[in-house]
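Can you keep this structure in mind? I'll have questions shortly.
In this view, the complex is presented without one of its protein chains, the others remaining in place.
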Amino acid sequence: MSTPSLTSSAAAAGATQATATREITLSQAIREALAEELRRDPRVFVIGEDVAEAGTPFKVLSGLVEEFGKTRIVDSPISEAGITGIGVGAAMTGMRPVVDIMFGDFLGIVMDQIANQAAKVHYMSGGKLKVPMVIRTTLGATRRSAAQHSQSLHAWVSHIPGLKVVLPSTPYDAKGLLKTAIRDDNPVVFFEDKMMYQLKGPVPEDEYTIPFGVADVKREGTDITIVATSSMVQVALAAAENLAQLGISAEVVDPRTMFPLDKETLIASAKKTSRAIVVDEGYERYGVTAELAAVIAEGAFYYLDAPVKRMGAMDVPVPFSPVLEDQTVPTPATVTEMARTLCGRV
Amino acid sequence: MSTPSLTSSAAAAGATQATATREITLSQAIREALAEELRRDPRVFVIGEDVAEAGTPFKVLSGLVEEFGKTRIVDSPISEAGITGIGVGAAMTGMRPVVDIMFGDFLGIVMDQIANQAAKVHYMSGGKLKVPMVIRTTLGATRRSAAQHSQSLHAWVSHIPGLKVVLPSTPYDAKGLLKTAIRDDNPVVFFEDKMMYQLKGPVPEDEYTIPFGVADVKREGTDITIVATSSMVQVALAAAENLAQLGISAEVVDPRTMFPLDKETLIASAKKTSRAIVVDEGYERYGVTAELAAVIAEGAFYYLDAPVKRMGAMDVPVPFSPVLEDQTVPTPATVTEMARTLCGRV
Amino acid sequence: MAQAGQASRKTPSAPDAGAREHWLFLYRQMQRIRQFEEQVNELYLSARMPGLAHLYSGEEAVAVGVCGALRQDDYITSTHRGHGHCIAKGAAIDLMYAELLGKEAGYCHGKGGSMHIADQETGNLGANAIVGGSAGIATGAAYASKAQGLDRVAVCFFGDGALGQGLVYEVMNMAALWKLPVLYVCENNQYGEYTHWTETQAGSLGARAAAFGIPVTEVDGQDIRAVNAAAEQAVARARAGEGPSFVLATTYRYYGHHVGDIQRAYYRSREEEEYWRRERDPISLMAAWLEADGVATRAELEAIRDEVDAEIKAGVAFALDAPYPDPSEVTQDVYA
Partner (left out) sequence: MAQAGQASRKTPSAPDAGAREHWLFLYRQMQRIRQFEEQVNELYLSARMPGLAHLYSGEEAVAVGVCGALRQDDYITSTHRGHGHCIAKGAAIDLMYAELLGKEAGYCHGKGGSMHIADQETGNLGANAIVGGSAGIATGAAYASKAQGLDRVAVCFFGDGALGQGLVYEVMNMAALWKLPVLYVCENNQYGEYTHWTETQAGSLGARAAAFGIPVTEVDGQDIRAVNAAAEQAVARARAGEGPSFVLATTYRYYGHHVGDIQRAYYRSREEEEYWRRERDPISLMAAWLEADGVATRAELEAIRDEVDAEIKAGVAFALDAPYPDPSEVTQDVYA
């Protein structure tokens, strides 16, 4: 909660800052972060499938190749393991690669390169070598893309020592955290919610970065804590709005980075409100909600009035049919319902 | 706790059974299970690196090729993704492959085939196709094998709907669970602790299977519950012995399958003792201890006298040097210490 | 209600009297795919289909030529661009549309959608949304066929882009080593998404299979006779226990990478698209040949086209009318 002023979203909104801000989309925020870092540091380059002229299928990188050319915005074959490995080697030898893995679902192909190579090189070499690289990928369902293009697999990488894992939930956070990721000397996996690319939010004109490991209280409240990640932050905020109508004051806390994890802020909020729900779009079982819930249950044990409740994606492969898919992800309605139950207000 | 008599280890010890038992190693138990299923069902075959004449580097499969020949015990190239994919396809078309992935660390190479193919085929096809296959792999550190050959990565697969995940802790469990795995119509990932291959234990002469989703109380107790998996069950039992000396009665519960998870037994034990520790050899953060702790903290919330404590592997790549490596894994001493603290007996 | 287009028994490839049925069936199959895809595009443009789809238009001769050499009990695996393979292997139009619209009557009860149609009845082991992801499955099906002492063949369809995936090389090596009855059919439609294959592939495509000792046939993927002949030969080889083959078919996709890829000028020219449609259309080429060789009259071919048109219209109507799955189905079929 004691976030440096420049990093809190309130600050971003211009409340206490002289800096001019404008509304841009999350997609634009990502693009700006990349463009600024590409300009600042000649070691940075982007590699991935259709990242150049196409600007990725999500058009997130549109325009970069025009400014930076095809040697710094590199179209690759459909070889995710290969480009990740090339990223690791290039990072070890002085570059700062940003590897684009189009869908987070493809992490299964690159886990060896991420978890056995990138994550371990620094430690195995006794601290001599390092791997300053960013893997940008996506998460999120409800795009009607079915089981192999809709997963949120950030739990896999969050489990692995040596990696840092980032899940921005607003354009402001996305830009500041991506710049930090690129400047970090470690492998960072950066998850973007595909459904949020068009989400608009205030972003300062001036340069800024956001430190890792600092949770952001997206909304203050006193009755219940809703810890939410990425896509689920907007869901939690909408639920908090519903709850306010019902006279329940919900605090929404966004950890922003899965590792390093700002346990203190999560625990402090739960201690204050004495109730907590954890909402994340990954599969619920053995997922991120388990870690966050366990951290809060342990850290706020003597303050909790009710068990910490977990709301992840349903433990099923993501179905295609809209009537089925829409049930698999927490919504403002289901989060509101859970909060009401937890507060004994049903 | 209400395990069918044949499946509890007490029964295996012959206490209530007429069946003759003998002491065999975990390695022999695995081999017996495979041999029996290979004899019983012509659809079963084993594929992996050096599984035939070499009987795997751990010699677990020694002798199988002599009985079943090279068409059923198939030496493959060093192509883990390839053989897993072949396993999926063969399973979909009437075979029952047992794919051998020598080190669990190599799961990173095969996660796409496991998590995007094997796990999802049944669901994506609307229930028409199925993938009855077993992936046998290993876990466990302290073999001085360093960061890429010492991991316990069962959290990754436990996260994925469509998979079942098994972690036996005794020869008895290993044999009964592996036979169940081979007969299951779903993809099952079966983790063997490399350090336990020579562990001996009683195994009935007669055939038996052990159902999935039934936790086994390895030792009864009243003061504290220690939930432990795989390699950590022996550690927990040793700690329980220590604790008994100190007048603390510890109950040791082994879930045996990560999915399906016998939440009831875990929660019931924690309710009874009002204190719980969860011990697992995977990395602690975002690992199996998080899920188990969260399940207990939620399910036994109104009964717990202290927060549920997690003890996983240290969140570092596994170091080579013995003086470093030995610190990374819970031991009888550290578990004893934690239990004492939790019981307020330090 | 479902009228599955059963793959005919394979027939000699010379257009003699006995073969007429074979060729007309393949012509019909190409028509079915072409018209199916046109309607998929319509459904997308009119916002009646959830999500996206990757159309096979322009590539029909590959799927149809290859599947024309298969038996119903042979296997195929398919890709994200899979409608053509499914239909060619015998899928019913109405059940496919139902799947694309997420309806209960669909092949996967709406759980799979465009990228995951599977149909056990016709040996279709499923489309796959992971590029190259089905190479293991097809090879495994061939493994099973051999282990079971059957003479079934498995066909793995994949695009030029899939040659970027290491898995494909791993399984080709094993297929060659163990003489598995599998055909690797590489559809080089010139592009992977928005990039020409020459920008992502070094050396020679065929040589990659040849390196494992797998015989490679390069065919004109717009010429159904060439494709079918190559497939017949490869299938015969596979059934005889002589091992895998690699068929490299040069072809072209008429539409964008998916239905939403409308602005394509930045990666390929309108002239190029027009050239292929005008000069290299597999259906027109086949029709011309069928007429020239006296296998069929124009009227007969138009009758087929019109019959297919009716089948397609009925299929769309069926799917639009069909109910969605019951919401409770979401938790079913996770485990067998």
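Labels for the chains are A, B and C, by order of writing; each one numbers its residues from 1.
Following the convention adopted for this analysis, contacts are C-beta pairs under 8 Å (C-beta built on N, C-alpha and C of every residue); 3 or more make two chains touch, one makes a residue touch a chain.
Note that the structure is predicted; figures quoted are calculated from it, not measured.
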Touch partners, limited to displayed chains, of the chain removed from view: A, B, C
Options C:31, C:57 or C:200, residue touching the unrepresented chain: C:200
Among C:114, C:134 or C:165, residue touching the chain not depicted: C:165
Candidate in contact with the missing chain, chosen from A:51, A:65 or A:81: A:81
Omitted-chain contact residue, chosen from A:186, A:234, A:265 or A:328: A:186
Residue, one of B:53, B:206 or B:305, that touches the chain absent here: B:53
Contact with the hidden chain (one of B:111, B:146, B:210 or B:239): B:146
Hidden partner chain, residues of chain B it touches: 49-50, 53-54, 57, 75-79, 81-82, 105-106, 109, 143-149, 314-317, 319-324, 327-328
Touching residues (missing chain, whole complex) on chain A: 45, 71, 76-77, 79, 81-95, 97, 112-113, 116-117, 121-132, 161-162, 164, 185-186
Contacts of chain C with the absent chain, listed as residue ranges: 163-170, 173-174, 176-177, 199-204, 207-208, 210-214
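Definition applied: only the chains that are shown with their structure count from here on.
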Per Cα centroids, the chain farthest from chain A: C
Centre-to-centre distance between chain B and chain A (centres being mean Cα positions), rounded to whole Å: 32
Interchain centroid distance [CA atoms averaged], chain B/chain C, Å: 42
Sites on chain B at which at least two other chains make contact: 112-113, 116, 123-124, 161-162
Residue list for chain C, restricted to those that touch at least two other chains: 108-112, 116, 128, 130, 133, 166, 334
